[in-house]
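With one protein chain removed, the remaining protein chains of the complex are shown where they sit.
The letters A and B name the chains in turn, as written, and every chain counts its residues from 1.
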Amino acid sequence: MIPGRLLAVIFMAGLLLAAGMQNRYDATVNYFGDRATFVSLPSGKALKTLSFGYSNLAADLLFIWSIQFYSATYLTNRFDFLERVYDTITDISPQYKEPYIIGSLIMVYEARDIPMALRLLDKGSRHNPDEWFFDQDAGYYCFKFLKDYPKAEFYYQRAAAKPGAPAFVKRWKAHLVYLNDDPGAAYRMWLEIYENAGDAMEKAAAFNHLYQIKSEIDTGLLEEKIARFRENFRRWPSSLVELIKARLVSALPSDFSGNDYIYDPEKGTVTAARIFRWKRR
Amino acid sequence: MQEQSQQTMKALEIKDLKKTFRSNFLFKKYRILKGIQLSVEKGEIYGFLGPNGAGKTTTIKCILGLLFPDQGEILIDGQPAHSVTARRRIGFLPENPYFYDYLSARELLFFSASLFNLPAAIVRDRVAALIHQVGLSGYEDLKLRKFSKGMIQRLGLAQALIHDPDLLILDEPFSGLDPIGRKDLRTLILSLREQGKTIFFSSHILQDVEMMVDRVGIILNGAIRREGKLSELISRSIQYYEIVCANIAEKELAKIQPNFVCRDDQFFITLASDADINLVVESIIHNGGRIAAVNPVKMTLEDIFFNEMQPHRPATTAGGADGARTSRSEGAGRDNQ
Partner (left out) sequence: MKMSMKGIAINTFKESARNKMFYLLVFFGILFALSSKLISFLTLGDAMKVLKDTGLAAVNFFCVLIAIFTGINLVYKEIEKKTIFNILSKPVSRDQFIIGKFLGLALTMLTALAAMAGIFFLFVWMSGGGFDLKIILYFFMLFLELLVIVAISLLFSSFTTPILSFIFTVSLYLIGHIMWTFNEFKTVLRVPFWKHFMQGLYYLLPNLDKFNIKNEVVLNTAFNPWTILFSVLYALAYILALLAVTILIFRRREFQ
């Protein structure tokens, strides 16, 4: 009979020694080198067949694996099959929404391939026509990285039209319309948001946008008229009222708060009382 | 070893053995053994009796270290049962034994021998002798899967004897054997006693027990109810007298003695004591009847057994072997056998 205590010691010592050997072993072995050993991935259709009815589980596993794989930063070539991997996952389970979102995130922020992300999100939107967030994400990526505002507007228009799209999507849509040099339309959209605002914050945000857009439209118009005045009279008007006297405008606009615009007779410029700078161009 | 103390030592002694089982999920406790107390003298055959579920096999497994007792002491020749030296003295035959059916009888015996440190020459001789002793000559190379139950039982006995143990523990050795097998086994056990071995066996087949045991212990619900020499337990226990008669009208007989039954044209009269025998016999003959037999009916082990098992026994019979005397059997002590 071996004493029980000795057995416990053997057990612990054995495990410790094994762990030590594991460490030494790991130190001698480079599991991948710096390149992933990606041989091949069967097509989504083939995998769906191979999963024998557990296609959701297969998609889960592949998705979980993909997250681990794409966060292994030491693999320099890990993005070689990125589109293929997420295409496969979403083929197996097209209604599984996370892979579209996470996959596009990886494509955008890790692989820096925005068109690839847009293709994936388009696919998500196609298979889940009632979801707004694929379009919202696509719109945002277009705005942020491609600076393609018409395309971003297109996505936000589509997102805002979907049921359950939150208010901020509509705000983004309005903002993009504004960015795409249609302040009049943007103004109407913001006005609608302002009037239907669900809470004080949204109302305040809409107010600011409205203030900005209205100021921009008004000051633009006024400065145009001032320039005309200078052409006619060879001097800056001494005040904005002179524009009415000169019959260049019928009445002076006020800003969205109802205050007058501030006129600088030295330079001939018109500014609003509050200044916002949103136009990121 | 001190020789003098070994003289007085019991072959097997169990003191206050308790064992509780737990059902796995409910943690409900089942008290299987509630303080077993028994002792087996050297050189005797001890019958360990009890109905199914009384705790016989549990007790035996505790002796052999297959189960760990909650409480109590088990001594074999004065040694704790779990010690290797104690285990060397025991030969064990489990209930419904099963041996590796891919082995032959000879291979099994050699395997059993390999578990003891026995010299090869002794093992060879002993295997041959045991095969002969248990009557398996000619079958030693047959694979066990072709053995009958009786043959397996004999082989089981042979493997229990391979190291020439002092104490044999047999769990239900008679169960499942035909009458011939049982007789053979009885003869074998008796011859082992002749060789000076102590035999402790459990059983619920009382007939076999009665024919060979020296002492019995009756276990019921996890406790020993009675223990003692079989002769002491049953010899003085003449329960009643029976008079068998014929050629007499039932009406007449009813006048003499109303306590009778009729079977096959014979009447069986039951008398509580021998005091009335003469009177009843005379009356029957006087009425033209014919006496076929007058029998003292002794208590059998079965009667003792059922007496013990009765749930509402009178308090007077509740004690040990000596306390269980009724007035009618008083003074009728006589050695049977």
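By our rule, contacts are C-beta pairs under 8 Å (C-beta built on N, C-alpha and C of every residue); 3 or more make two chains touch, one makes a residue touch a chain.
A quick note: this is a predicted structure, and the numbers were derived from the prediction, not measured.
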Using the definition of touch stated at the top, determine which of B:84, B:121 or B:275 touches the missing chain.
B:84
Touching the left-out chain: which of A:24, A:144 or A:274?
A:24
Touching the missing chain, which residues of chain B?
21, 61, 64-68, 84-85, 87-88, 90, 92, 94, 97-100, 102-103, 107, 111-112, 114-117, 159, 163
Interface residues of chain A toward the undisplayed chain are 1-2, 4, 7-8, 10-19, 21-22, 24-26, 28-29, 31, 67-68, 71-72
